[in-house]
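Only one protein chain is missing from this complex, and each of the others stays in its spot.
== chain A ==
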């Protein structure tokens, strides 16, 4: 909570749990209960009930609930959210300029803006990532099915209209990003089989990209390569970055991947071509990202927007008007402020 957060002042009573009452054994209730054979500390109910094992703690003492006065989601802790840092980014940029790093600062700013823009689109549309937790059959969740679909992310492509192609693209991208996430998680736990599968999936993508990239403009190719590098860095967590393509792989996996890749080639090609066009149009800034800045990009937290690659075609954008626009802007500002923990670190 920042300084601007609302204060909740409340007076706590002298005896909020009323222990005066609870500890008093002279009371009528206490007397009646003991006279009927209850002993302090035991629970009520039939003496040797067959279902005694099913009694819960609430049979011993009343149910205690935490007061909830906010909209914090289940499992979220107050203060666990990233620090809000209004204005700190600006401060950082001034410092940067004073230190004679004008170029970098500018680049950084532009990048921030892009993130914000994209965040806006995502905020409007999606951003809700989900991880599958298996199927509910009857009353139980079947875990057996679960592992296979773990990688799958909720948003599905809808090949319907030109509009939906945009959706498709985006979803794919999201899929990728979340794959990365999953991967990161998976790396800590040791599940070799899964890792391999993921690797092969990675490969498939790479292969597909390679094929497609040949035909798209060199600009996008470069981009792709960078992206690939990043991915490998993540999946291998090794330092040998540039060598992935030529790295020796198990033949079988590769063949398999390529085969599948060819199947998808057509679809991808189309999408990529479009994406490339879009990129050329909309992003003069991404021209030649230095590897340094790429690394920076990479270090943005896992849940943030994928930063590399082309801009999302804005088939689904939404133009706010009037009151709505003000609200939207406000939300966007909030988002912007809370999205990037880096500014804080940098100071």
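As a working rule, a contact is a pair of C-beta atoms (placed from the backbone, for glycine too) under 8 Å apart; a residue touches a chain by one contact, two chains touch by 3 or more; residues count from 1.
Keep this in mind: contacts and distances are computed from a predicted model.
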Undepicted complex member, UniProt protein name, chosen from "RNA helicase", "Guanine nucleotide exchange factor MSS4", "Actin-like ATPase domain-containing protein" or "cysteine desulfurase": "RNA helicase"
Residues in chain A touching the chain absent from view: 8, 10-22, 27-30, 32-33, 35-38, 40, 42-47, 49-51, 53-56, 58-63, 65-69, 71-77, 80-81, 123, 125-139, 141-142, 149, 154-156, 158, 160, 163, 167, 171, 178, 181, 303, 315-318, 324
